[in-house]
Structures are given as structure tokens and as C-alpha cells.
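One chain of protein is taken out of this complex; the other chains stay put.
Entry: chain A
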Amino acid sequence: MARIIVVTSGKGGVGKTTTSASISTGLAKRGHKTVVIDFDVGLRNLDLIMNCERRVVYDFVNVIQGEASLNQALIRDKRVQSLYILPASQTREKEALTREGVEKVINELSETFDYIVCDSPAGIEHGALMALYYADEAVVVTNPEVSSVRDSDRILGILQSKSRRAEMGQDPVKEHLLLTRYNPSRVEKGEMLSVGDVEEILAIPLLGVIPESQIVLNASNQGLPVILEENSDAGQAYDDAVARLLGEEREHRFMSAQKKGFLSRMFKGG
């Protein structure tokens, strides 16, 4: 049986697809057979972030509607072994993702994969509800900013009431907070919510903190999951998050501002 992990947030633009790409790549790099599914029907982008946009032939909706087999639709990652991508449809209606159809695909994937990562669309509409419905665990991607935190709390409420686990009265979906675009120096100046603030408000366990970094845009430009930028702070922070997801204990890093040199302290302020 595969573990099903949804990457969700409510708000758009906080880093769900970036996170889905990195977490699935990280899991596969550790030898777990992993598939990452794009649930954003009509606005697919995971293929671009994973650099396989030109290899898409069939998609998730084709499989649900029986127009292609799973093996025809799954795209094998060229960099990491045992990593597969199931792209979203760019042309169909969102409603093509029926609950039964999604269940059929997830059940079939469950037979051969260790991890199924579901990249949720923004919002709380049909696509987002489908992405989280079958989840065992949820990575709630949040920016240290008021609207993102509020939307994350809303999505937590939905996980607790509208997921399959909630409807069946099973153990609840295991929730993880992933704080992205974190800027420690702005936090120290009192201009940005701190990790502690967000943890206190959302009251779920912290999976990781990804520092705001120029490397993220550079990586997405090239279709490279950030986690493969192994020398960067953001890449290492994602690697830590994946390790924690697998139960490893790792200390949190990149949460305080780097010390500036003497000259920049004199002329730009602490």
C-alpha cells in the first residue's frame, strides 16, 4: 500500500508545485518508488517544473476516461530513478476528475508505488477537494503572510471534515506545516511572521522551513526540482523536510539571518 501525500495550501502562488516536485524527487532519490500527480486540470504546470512538458502524450483525465492506460500516461523522470509524473489535462473540464475515477487510478498506482504525491490546485473547489480526498498525509504549504496563513487554516478545516479519512471516521489525515519563502532577516526586523507565530496560529507540527531564495526561480526556469540544487539553502531545506517526512530527526536550519560583514553592517544597518 502506498502512502498518499497531498501538497495543498488554499492560496495560490505559495509554492505547492515547487514543493510537490521537490518532495517527490527527494522520496525517489532515497529509493522509494514515487509518482507525483498534477490535479490542476486546465492549468497544468508540474510538467514544466519537472522538465517533461514535451514528453506529455496522455494525461490523468485520459486514464480516468479509459482513453489510455496508466503505463501510457506515466512519464518516467530522466534524472531520478523510480520517479514518475502523471500530468494533468490541459483541455478538459475540471469535473472530469470524478471521485470514482480518481479512486480507480490511485488504487492502481497503490499496487506498485510506495508514495503517491498529489499536487493540489489552489482554491477549495473541485480539483483541490479531489486532490486531498484520498490523502493519508497533508503537507500544508504556507507563506509567512496573513492571507496564506488564513487560507491554510481553512484548508486544514476541510482536511478534517471532507477527506475520505474524515468521512469514514478513520484516523485523521496527518498534517504537516511547510513554511516557504521565509526571510529570516525580515523576521528579525519584525516585518514578517516568525516560524513560531505561524506554528502557534495553525497548531500543526512543523515539517520544514524553506528560506526565500533566488535559486527557486533559477531552478524553475530550467525545469529542475529545487531539491536537486544540493548546494543551495533551499535545496538542503527541502532535503531535510523529506527526511523528516520519512521519520528522521533533523534540526531546523536556515531560520536565522546570516551575519553580515563589518562594512555592510556599518552602512546598511543590522
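Please note the rule applied: a contact is a pair of C-beta atoms (placed from the backbone, for glycine too) under 8 Å apart; a residue touches a chain by one contact, two chains touch by 3 or more; residues count from 1.
Going forward, contacts and distances are computed from a predicted model.
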| item | value |
| --- | --- |
| Among "3-oxoacyl-[acyl-carrier-protein] synthase 2", "Deoxyribose-phosphate aldolase", "(2Fe-2S)-binding protein" or "Cell division topological specificity factor", the UniProt name of the subunit that does not appear here | "Cell division topological specificity factor" |
| Per the touch definition above, residue among A:L43, A:V57, A:V146 or A:L246 touching the missing chain | A:V146 |
| Residue of A:S89, A:S163 or A:S194 touching the missing chain in the full complex | A:S194 |
| Interface residues of chain A (partner: the chain not displayed) | 145-146, 149-150, 153-154, 157, 161, 187, 190-194, 197, 200-202, 265-270 |
